[in-house]
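The complex appears here minus one protein chain, its other protein chains still in place.
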Amino acid sequence: MSNDIKMLHTVNKSPFERNSLESCLRLAKDGSAVLLIEDAVYGALLNTSVSDQVAARTGNLRVCVLGADLNARGLADKPLIDGVEIVDYGGFVDLACEHDTVQSWL
Amino acid sequence: MSNDIKMLHTVNKSPFERNSLESCLRLAKDGSAVLLIEDAVYGALLNTSVSDQVAARTGNLRVCVLGADLNARGLADKPLIDGVEIVDYGGFVDLACEHDTVQSWL
Amino acid sequence: MKFGILVNEGPFTHQASDSAYLFAKAAIAKGHEVTRVFFYHDAVNNSNKHSAPQSDDRNLVKLWSELGTEHGVDLVVCVAAALRRGITDDLLAEGFNISGLGQLIEVGIEADRLVTFGD
Amino acid sequence: MKFGILVNEGPFTHQASDSAYLFAKAAIAKGHEVTRVFFYHDAVNNSNKHSAPQSDDRNLVKLWSELGTEHGVDLVVCVAAALRRGITDDLLAEGFNISGLGQLIEVGIEADRLVTFGD
Amino acid sequence: MADDYDDDDDGPEVVKRFMFVNRKAPYGSIYALESLEVVLISAAFDQDVSVVFMDDGVFQIKKGHDTDGINMKNFSKTYRALDGYDVEKLYVEAESLAARGLTEEDLIVDVEVLSSSALSDLMNSQDVVISA
Partner (left out) sequence: MADDYDDDDDGPEVVKRFMFVNRKAPYGSIYALESLEVVLISAAFDQDVSVVFMDDGVFQIKKGHDTDGINMKNFSKTYRALDGYDVEKLYVEAESLAARGLTEEDLIVDVEVLSSSALSDLMNSQDVVISA
């Protein structure tokens, strides 16, 4: 579309429990950013039953994960999917600024 | 196990949104009853992406669905999976009496 | 048969409280006893007497109060969960009382069945 | 940049209110403006001044109040959602005000970004 | 307490593209009902409003709701009133319908059924996206 804007998608639910990450990945357009926060940070882990689903989009989406939520859940020592960036709350704010619209997948 | 009791499992979440029906079906022992209430009544419908998962257990589980919740959601006209029984709130109470323990999959 | 009921969610936001209420009513209608309803987590908000839903909507706080007073159902609001969420004695509708989590374990022991409604 | 924030859940039960608060703080720390936080659905419970979490836990109601008064953030509690849930003017912590849903659309129009936190 | 409705005259002049995304089933939680209330209010602001039903949100507009047995208000007719508020752009994701065994015939309002990919394009043309 000619009037395309840049979108930041946030997801906050565990991909093992709910379908919100799956729906976000289905609808997020190439070139968009996806930020995993709260219980969605589990979606950034390597070697889980949902890793492949996320890894399949890291080539054409910018996938980020909130470090504070990763650390809270004791995941600092766990390998993440290749290409996933860790950001802090300031980075979350920057992402929101850099994109025209923020959509939350609740 | 020798001290086996009879269980009623209730599920109240949509199987399209959450994993609770799937977990319930994985853990429910043959001979138990499963009652679908609230948004879980969608799990009783035929011809959906989760119908097969439920139909695979109707042979060895008693699967019931709360009629009041089906009707609320406009599903009275929709075909249900073979073997699924519709019960009313009185039937819910009876099921709870007939089984020794009630487990809610929230 | 003696039923205990555990409710985990506040009124309106989730159907849990509605379902619990209709289950309790059906059990009483069938001649069973509902000895206690325990309100935990956000369910403590079921006791807020200021709840004023639209006139064509059900008023769950009032329905629970009536059930409690008419049928002698003990409506227990968990003190720890209530403190966190700002539910104080001043806010309690008729029939509700604030007490400890021990009341949940107790009804689990004493009732024939404990049925949970939540999110 | 001007941010509007929509919060959909009460304090404690879901992390949404915590995340929204930390996002608002980070935005302000970076020199942005948070013009309004709109509390909808169960988020109206964020304004209950009687909330008394354990002493070693965060007190979200207080944190929001401070953010509102220190940084001029308009803390709007939706009137329709509040009525249903029994949140009255008497319960409001400092800095919160009850107003209509129009305030949400208005901040959506006026802010550069609207960011939602919910369940 | 302020009035729930703002006068059109008081509204800001900017016209933004607002999209409301409904992904949750009705009655099991209040999000469907309270989100509909936001859509109705938005109509008073003369913005460019779209409403999307996807995932379990498609169940919100299933025909034939009858809530007598659960003691809750049946608000499904309100979707039919959206037209009267000039909220005319209603979209449904085709994949969500199919997974739930539904077709357009099952829906209480006229909608435009879009593929995921077409819906994705539409989302990427919005200024504000509100979901619950």
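Chains here go by letter, A, B, C, D and E, matching the order in which they are written, and residues are numbered from 1 within each.
The definition used in the following text is that a residue touches a chain if its C-beta (ideal position, glycine included) is under 8 Å from a C-beta of that chain, and two chains touch if they have at least 3 such contacts.
Values in this document were obtained by computation on a predicted structure and should not be read as measured data.
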For chain C, residues touching the missing partner are 6, 8, 40-41, 79-81, 89, 98-106, 108-110, 114, 116, 118
Contact residues on chain D toward the hidden chain run 12-15, 18-19, 21-22, 54, 56-58, 119
Interface residues of chain B toward the undisplayed chain are 1, 3-5, 7, 19-20, 23, 26-29, 32, 100-106
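Everything below uses one rule, namely that only the chains that are shown with their structure count from here on.
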Under the touch definition above, the chains in contact with both chain D and chain E are A, C
Hop count on the shortest chain-contact route linking chain C and chain D comes to 1
The distance between the C-alpha centres of chain B and chain E, rounded to whole Å, is 29
Expected list for chain A, residues touching two or more other chains, is 19, 101-102, 104, 106
Each of the following residues of chain E touches two or more other chains, namely 27-30, 55, 70, 72, 128, 131-132
Which chains touch? The pairs are A-B, A-D, A-E, B-C, B-E, C-D, C-E, D-E
